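And then chain A:
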Amino acid sequence: MSNIEPVSSPFHYTRGNVEPILHEIVHALDRLLEDDEPTVIDLASLPFGPGELDQLEERLGVGELTAELNALGRSIIRETVYPGVWWLEHRNTECDIVGRYIEITRAPEILMSQDADIGAGRAQLGDSLERPAPGDNNGADNEPRPN
Partner candidate 1 sequence: MDLLEFARGPALQVAIYIFIAGSLWRVLGVLWLQKKPDHSAARHSGGIGGALKVIWSRGFTAPAFKSRTMYPKTLGYALHIGLFITVFFFIPHIVFFKGLFGLNWPGLPNNVIYFVGVVTVAIGIAVLIRRMTHPVMKLISNFDDYFSWFVTLLPLATGLIMPIRFGIRYETLLAVHILSVALLLIWLPFGKLAHTYFVFISRGTTGSILVRRGAKT
Partner candidate 2 sequence: MKDIPTLGDILQARGVSRRGFLKYCSATASLLALPPAMVPQIANALEQARRPSVIWLSFQECTGCTESLTRSSSPTLEGLIFDTISLDYHHTLQAAAGEAAEAARHAAMEENNGNYLVLVDGSIPLGNPGFSTIAGMSNYDMLMETVEGAAAVVAIGSCAAFGGIPGANPNPTGAVSVRDLVKDKPVINVPGCPPIPMVITGVLAQYLTFGQLPELDRHGRPMAFFGQTIHDRCYRRPFYEQGKFAETFDDEGARLGWCLFKLGCKGPITYNACATMKWNSGTSFPIEAGHPCLGCSEPGFWDKGGFYNAVSTGEIGSGTALAGAAAAGVAIGAAAAAMSRARQKKTIKEG
Partner candidate 3 sequence: MTDHKDDTGHHAYAEVELDIESERLSIKKPDVRFDRQGDLSDEERVTKAMAHFAKDFGTTAAAYLDACVHCGMCAEACHYYVATGDPQYTPIWKLEPFKQAYKREAGPLAPLYRLLGLKKKVTIEQLEEWQHLLYDSCTVCGRCSLICPMGIDIAALVGMARHGMFKAGLIPHELHAVATKAEEDGSPLGVTPQLFQDRLEWMEDEHEVDMNIDKEQADVLAVISSIEIQKYPDSMGATAKVLNAMGENWTFRTDGFEATNFGLLSGNADWQKDISMRVIDAAIKVGAKTVLLPECGHAYMALRWMGGNMYGKPLPFKVLHISEYLADALNSGKLKVKKVEKSVTFHDPCQVSRRGGATQAPRDVLKHLCSDYREMPGGGDYNWCCGGGGGVVTIHRADELRYKVFKLKMEQVEATEADTLLSSCANCRQNFDDCQSHYDWKYTADSLLELVAENLEEANA
């Protein structure tokens, strides 16, 4: 068993899904520029061979903007080196991946503050203004708190 050697990724034999997805992204960028139409590619719906997803991620690279979302687990929303092409990775509270997407859009919807949250936040901020001045309570109460 000692002479088992690691084998380099065999997938240079097949192009797999990396190239087709990159082509798809180019077309999606065209649609975004011409018709203002965003595209979402759900990577879970595509069959990937070992290492292919990493290859894809590597090819797209890391761009100017990376955002981290903390809601029901951590999420990464990252613009790739190609502006308008976003890499989204959602994890659950156990840190398991629950979804991977490539979004071709000016800004992913999930980055936008949602009306419901804005309303709730506004109400909270309003509440806090109606309350006695700070200093009467301990600092923890001053933190914005979701209802």
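Candidate entries met the following condition: all candidates are chains of the complex that A comes from, given by their letters.
Everything below uses one rule, namely that contacts are C-beta pairs under 8 Å (C-beta built on N, C-alpha and C of every residue); 3 or more make two chains touch, one makes a residue touch a chain; residues count from 1.
Keep in mind the model is a prediction, meaning the values are calculated, not measured.
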In-complex contact partner of chain A, selected from candidates 1, 2 or 3: 2
Partner candidate 2, residues of chain A touching it in the complex: 7, 10-11, 13-14, 16-17, 40, 42, 44-50, 52, 69, 71-73, 75, 90, 92-94, 96-99, 101, 109-110, 114-117, 146-147
